[in-house]
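Of the protein chains in this complex, all but one are displayed in their positions.
Note that the chains are named A, B and C in the order they appear, and that numbering of residues resets to 1 at the start of each chain.
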Amino acid sequence: MTQSIQITLTIPSLSDYVGVARLTASGIASRMKFTHEDIEDIKIAVSEACTNAVQYAYGDSLGDITLVFTILESALEVRVKDQGKGFESSVPIDSQAALNDPDKIGLGLGIVFMRSLMDHVEYISTPESGTNVLLVKNLTSRTDIN
Amino acid sequence: MTQSIQITLTIPSLSDYVGVARLTASGIASRMKFTHEDIEDIKIAVSEACTNAVQYAYGDSLGDITLVFTILESALEVRVKDQGKGFESSVPIDSQAALNDPDKIGLGLGIVFMRSLMDHVEYISTPESGTNVLLVKNLTSRTDIN
Amino acid sequence: MVLDLNVSIRDRSNIPIIDLEGEIDVYTYPKLSDSLKLIFEKYPDTKDLIINLGNVRYIDSTGLGVIANGANQIARLSSGVISIINATPQIRKIFDVSGLMSTNFALYDNEDTAMSRIQPQG
Partner (left out) sequence: MVLDLNVSIRDRSNIPIIDLEGEIDVYTYPKLSDSLKLIFEKYPDTKDLIINLGNVRYIDSTGLGVIANGANQIARLSSGVISIINATPQIRKIFDVSGLMSTNFALYDNEDTAMSRIQPQG
């Protein structure tokens, strides 16, 4: 009976602890012997998912962000979940347009980065049950293009 | 309504992931602005508690180790819990004697280190419900002597 | 100094330079945006601003967003540009991936290279 190894981290939706999630992710990725470059990619993707949960999921109130790291033989899967307000994940953001809009906090780069730096990204977001991001990085084959 | 901030990390009882717990602990401690020396103390104490859970709690089977970090205004509390076989925490180990016993893995230093490096340590261990270690480090007052 | 950002501002031949050390993320970025605000107040006419990323170990979309906003601002204020220096290969990659390279900033290997390109104006 092989059991897949899981590590779970729960942080509050405060910007203070995104770095903690990043450190945990980098520890797991180093243990899995990812290359230095891959580890950096994973750190960024995990941070982007957490940053979004901090900025958008719970409005002004505090909630939890749960990260589930699943260590597979040839890949690391990270699920970043919140129980926040969710969103319509189908509408892409124009970064250049956003840059010229002083009211826009982000430039829509978070999801772009996740998709560019990971091998597989899935976004499941519903207004009722929050957002669930799946980030996958393969151990052997590296791809910078998604 | 002030809510105390908690971060929870669950790792499998494998030596591979003790370093991940240590990294997470060091991230939380840095964020709290502990001194470099205090951060090292916290890393060691957390590692010792996890190492014991890895080595003694579950025998040859796999279980979970849960770390609950509670960030207080002037202290960090870390609870390290397993649901393993527990032990009689009242019997101290003689490190020098253990050193001369080739069958003994450890030298009884783990609990000594936790007590020396943290401001407060509580061990609750019962054969039915596993082991629960509370490690507390104060933010302002530093004490190397317990 | 893990997980934190140190910001210091200096001046070379009247060009403001921001030296950054640490990580730029959602927690630390206000330190960078505050220092940009400070510089735009102190040097409202500057055509150049150098950001030294030599000791930056981590940057993500939040940090990039602040720099891109700063670049936009200096463009509006004085038709100026932001020069990024000493970016590590990993950080260069992040700039590439962002697709923001067309915006008002330039990447140079180091301070002297950046200064030699800027000098004619400064």
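A few points about this structure:
We adopt the following convention: a residue touches a chain if its C-beta (ideal position, glycine included) is under 8 Å from a C-beta of that chain, and two chains touch if they have at least 3 such contacts.
For clarity, every value in this text was computed on a predicted model and none was experimentally measured.
By the touch rule given at the top, the unshown chain touches A, B in the complete complex. Among the residues B:G27, B:G63, B:G86 or B:G110, only B:G110 touches the chain that is left out of the figure. Among B:I7, B:V54 or B:L134, the one in contact with the hidden chain is B:V54.
For the chain missing from the display, the contacting residue among A:G27, A:G63 or A:G108 is A:G27, taking the whole complex into account. In the full complex, chain A makes contact with the omitted chain through residues 26-27, 30-31.
Seen from chain B, the chain kept out of the figure touches residues 15-16, 18-20, 22-23, 37, 40, 43-44, 47-48, 50-51, 54-55, 95-96, 99-100, 105-107, 109-110, 112-113, 116-117, 144.
Convention: only the chains that are shown with their structure count from here on.
Taken chain by chain, the contacts link every pair, so each chain touches all the others. Central chain by Cα centroid: A, whose mean Cα position is closest to the mean of all protein Cα atoms. Chain A and chain C have CA centres that are 25 Å apart.
The residues of chain C that reach two or more other chains are 2-3, listed in rising order. Of all residues in chain B, those touching 2 or more other chains are 26-27, 31, listed in ascending order.
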